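A single protein chain has been omitted; all remaining protein chains appear in their positions.
Chains here go by letter, A and B, matching the order in which they are written, and residues are numbered from 1 within each.
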Amino acid sequence: MGAEHSHALFHHGHSPVHHLPAHTKLVGTLVFVAAVAVTPRQELWAFAVYAAVAVFAMAVARLPVRFVARRALLVLPFLGVAALVPFIGGGETTDVMGLALSTEGLWAASGIVCKALLGTAASIVLAGTTEQADLVRGLARLRVPPLLVMITATMLRYLETVAGELRRARTAMQSRGHNPRWLWQATPLANSAGATFVRSYERGERVHHAMAARGFTGTPPDLNPQPAAGRHWIRAIALPGITVAVAIAALAS
Amino acid sequence: MTSSAHELAIDVRDLEHGYPDGSSALDGLSLQVRPGERVALLGPNGAGKTTLALHLNGILLAQHGSVTIDGLPVVEPNLAEVRRRLQLVFAKADDQLFMPTVRDDVAFGPANHGMRGADLDAAVDGALAAAGAAALAKRAPHHLSTGEKRRAALATVLAMNPGTLVLDEPTAGLDPAGRNELVALLKTLPQTLVVITHDIPFALQLCHRSVIIDEGRSWADAPTADLLADRATLGRHRLALPFGFDPNVLAQATSIDRSR
Partner (left out) sequence: MHAPDGFLGLGTAVATGAISFGVVGASLRMARTRLADRQIPLTGVSAAFIFAAQLVNFPVAAGTTGHLLGGALAAILLGPTVGALVVTVVVVVQALVFADGGLSALGYNTLNMAIVTSFGGYAAFVAVRKILPRNASGVATAAGLAAGISVVLASMALSIEWLFGATAPVSFDTVFAAMVGVHLLIGVGEGVITGLLVASVLAARPDLVYGARHLDPAALRGRASLSTRGLVIAALAVTLVVGTIVSQFAGSDPDGLERVAEDLELTADQAGDARGPFADYAVDGLDNEQLSLAIAAGAGIVIVGAIGYGLVATRREPSAV
């Protein structure tokens, strides 16, 4: 994580994937991720099929390569850790370019790398083609408890507002020459974050007033989720369906 | 209890409100507004205008004195009904737009009152159109400009179909064009309007009557044009006219709706 979080992952577009109802995409993504998760790591052919499926989905969604690559960077630290495994792993060794590496470690590293990359790819397709409001609606449609859905919706609604406050405070500090390099110089930053918390909490109270004024008693109203036709489900499930078939075959082999 | 035309839309008597730290925000304030009136509440920062507004739909309850809306006392058991009749538009539109899209937000109030399906859609479309926000329906609130946010916030309260609207600093942060659009829009509304502002030209454009509130009390209650001509009173309450602004000339030049 880091500063790139400040805006969401949505990539504006009008591809067939963009037009699928959010909850069908959510289910499709979860099916894909589950299929990847259950596949034994020795079945490299299965991962090759999954990768092809993921790339195909990105192509249909017309997600630019740079956009995908920038997002995939988030898993780099874990891939770095995985790359160490063959060196520190025990057991039998295999010669790779003159280095005696742990066989077991090589398999483990490739398993972690494959699954992490495929999972990230699926998340990128989902988040890249679905607006935040629709994702929230999709969660509601999938019977996630309405309370949790609405807390999530409220969080997404105010994220940029609150992040903007913090950013402006920081800019104001920098413009007056405060450029901390050490932890013990962080007091002004922590103070501005504390002030932002107070403002956020007070904002929460005002939002509560606004909700109460419009008849809210604690039960979230129906968000009118968009219904999905059968053809939407078929499209959303088609690709993950392939991965399920592959996963079953891989488990059986 | 039912409302009838001869009852006051807003009747505030001897309202007092003190903060926990002992300071007083309202100090025996009284205000009467007839149905269909457009009234501006003028006063400096910290005068108690917003605290008054929060009492009008029961976000704050009277510690002393009384508040009555359409003849209905603003007390705990009446809150739901009071809030059907009187709606607030907050100074910070961000606090009022809490749903993922403007359309969801406008639907929030009627849905809470059990409206569903086609009725709900009709109510939402009507409110969006009345507030000039129809084009914003699918937008996310945090991507709107200040003026757009204010129109969307107006739509959310209009969807509640209230008889009275209270707007807190509606022109804050608007550019001059946006301000004029808002005046034109508010003039089309049939509701009783109470506008909290220190934007004196705005009060003159929109409201025939103005009340000066300062230190938690009402100090003057008169036709807006007359009040603005009384520079001594304005000055005492930190209400300064913009540079070059002559209310006498403008009152004749602009078509103020004298009937309200």
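Basically, a residue touches a chain if its C-beta (ideal position, glycine included) is under 8 Å from a C-beta of that chain, and two chains touch if they have at least 3 such contacts.
Remember, it's a predicted structure, so these values are computed and weren't measured experimentally.
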Chains on display which the left-out chain touches in the complete complex: A
Residue among A:His18, A:Arg71, A:Arg214 or A:Arg235 touching the omitted chain: A:Arg71
From A:Ala61, A:Ala116 or A:Val246, residue that would touch the chain that is not displayed: A:Ala116
Residues of subunit A in contact with the chain not shown: 1-3, 5-6, 8-10, 29-30, 33-34, 36-38, 40-42, 71, 74-75, 78, 82, 85, 88-91, 102, 104-105, 107-109, 111-112, 114-116, 118-120, 122-124, 126-127, 132, 135, 145, 147-148, 150-159, 161-163, 165-166, 170, 180-187, 189-191, 193-198, 200-201, 203-205, 207-208, 211-212, 216-218, 220
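Here is the rule we use: only the chains that are shown with their structure count from here on.
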Centre distance in Å when subunit A and subunit B are each reduced to the mean of their C-alpha atoms: 42
Footprint of subunit B on subunit A - complex, ascending: 131-133, 136-137, 153-154, 156-158, 160-161, 203, 206-207, 209-217, 221-224
Footprint of subunit A on subunit B - complex, ascending: 54, 57, 59, 80, 83-84, 87-88, 90, 92, 94-101, 104, 107-109, 111-113, 116, 120, 140-142, 156-157, 160
